[in-house]
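Taking it in order: structure first as structure tokens, then the write-up.
For this view, one protein chain was removed and the others were kept in their places.
By letter and in written order, the chains are A, B and C; residue numbering begins at 1 in each of them.
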Amino acid sequence: MNEPTSADAALLERGRQVLARQPFSVLVGARLTRFEPGFAELTLPLRDDLLQQHGFAHGGVVSYCADNALTYAAGGSTQGSVMTSEFKINFVRPAVGDELIARASVVHAGRSQIVVRCDISVAKAGLEKLCAVAQGTVAVVSS
Amino acid sequence: MNEPTSADAALLERGRQVLARQPFSVLVGARLTRFEPGFAELTLPLRDDLLQQHGFAHGGVVSYCADNALTYAAGGSTQGSVMTSEFKINFVRPAVGDELIARASVVHAGRSQIVVRCDISVAKAGLEKLCAVAQGTVAVVSS
Amino acid sequence: MNEPTSADAALLERGRQVLARQPFSVLVGARLTRFEPGFAELTLPLRDDLLQQHGFAHGGVVSYCADNALTYAAGGSTQGSVMTSEFKINFVRPAVGDELIARASVVHAGRSQIVVRCDISVAKAGLEKLCAVAQGTVAVVSS
Partner (left out) sequence: MNEPTSADAALLERGRQVLARQPFSVLVGARLTRFEPGFAELTLPLRDDLLQQHGFAHGGVVSYCADNALTYAAGGSTQGSVMTSEFKINFVRPAVGDELIARASVVHAGRSQIVVRCDISVAKAGLEKLCAVAQGTVAVVSS
């Protein structure tokens, strides 16, 4: 992996400003921890009010991470505005731990559609385990 | 549609008790408004802190509704415990309005897997518009 | 359901001409049996060479039916050219019988994207059973 450049730092800063303007992202406490063209990493510290009845992160919380990371990864790879058209998520393991980490990478960037994959892990005491994988389409709505 | 029976009323009551034990569902304020074998309706009054930066319900909130409604519809059609394996969601319109309504119906209930579809609408001044459609698989994990 | 109109008959005829120009559809023997704006029905008589090792219709054959029916349903609802962007399919029952019947209906037609659902049944001695359900996005590539 290359060292982050000042362009990357500026992108990360702009991405964080957008996240701060998403009230739902503020409610759940998501943080944008990496952001480069075609790649985004969201980190979500787990709290009691993000869980379901068995003490796992709620599927809706894991889905939020996927949805938002997909959109960021695509948004960072185009000058245009983006909107997530659709995604699919497979849950592979109950998400029990300290934080969720969603890493999304652009697979193919077309003129009007960007296809992205995302891995969502749960970290517990520094050890990460994959808990979900997603794949989706982000539409470029203006440019 | 048939009149709700006392069995349906008992199912709805049990479903609401489960929802009350999901801290994340309490955080976002979801309500289980209908629950019959193979069918579930979740209603989510929209609040400012459920939106994204353009004033629409956040995609993660819409996805939460789909995920949870799918799981309920499947759970109401089996005696076993259920866990959502995967789902796919298409967003068809920005969700702007007073509340989200997710209605999920079982398409096929197998012994170990239940396939469910879900329509998510946004209601504004009593008028509903479709904003997303989902399809997913719920695993029967014990019986 | 309304009686087919002469416009529907013309649409069906045009749809069949397109199908006849798809060499793969000719190879598998698909027939377009209904075609109206926003709805398409493909019928595929099952033959030995469309099966897998257990005597079921191959998943790839069922997927072909879904893919093509989705595209037709969308194509019949717009003046533009269409191309399927993505779809998701759940197999709910082994497809054993005389023919596959895929029925696709447009859920939402936007300016640039059309979302479609499809049910795929297998008919045996005139009795239909659902064997798969699909949901996908068709892009309007020109208009």
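Keep this in mind: a residue touches a chain if its C-beta (ideal position, glycine included) is under 8 Å from a C-beta of that chain, and two chains touch if they have at least 3 such contacts.
Just so we're clear, the structure is a prediction, and the values are computed from it rather than from any experiment.
Q: May I ask which residue of B:58, B:88, B:103 or B:117 touches the chain that does not appear here?
A: The single option touching the absent chain is B:88.
Q: Where the complex has a chain not shown, which of A:83, A:96 or A:115 is the residue touching it?
A: Missing-chain contact among the listed residues: A:115.
Q: Could you please point out the subunit B residues that touch the chain left off the display?
A: 85-86, 88, 112-113, 137, 139
Q: Pick out the residues on subunit C that sit against the missing chain.
A: These residues of subunit C touch the chain that is not shown: 18, 21-28, 48-53, 58-61, 63-68, 71, 83-91.
Q: To test your reading of the contact rule: which positions on subunit A touch the chain that is missing from view?
A: 88, 90, 92-93, 107-108, 110, 115, 117, 130, 133-135, 137
Rule of thumb we're sticking to: only the chains that are shown with their structure count from here on.
Q: Mean of the CA atoms for each chain, then the mean for all of them together: which chain is nearest?
A: B
Q: With centres defined as the mean C-alpha position, give me the subunit B-subunit C separation in Å.
A: Averaging C-alpha atoms per chain gives centres 28 Å apart.
Q: Based only on mean CA positions, could you tell me how far subunit A sits from subunit B in angstrom?
A: 23
Q: Note the residues in subunit A that touch 2 or more other chains, in rising order.
A: Residue numbers touching two or more other chains: 85-86, 88.
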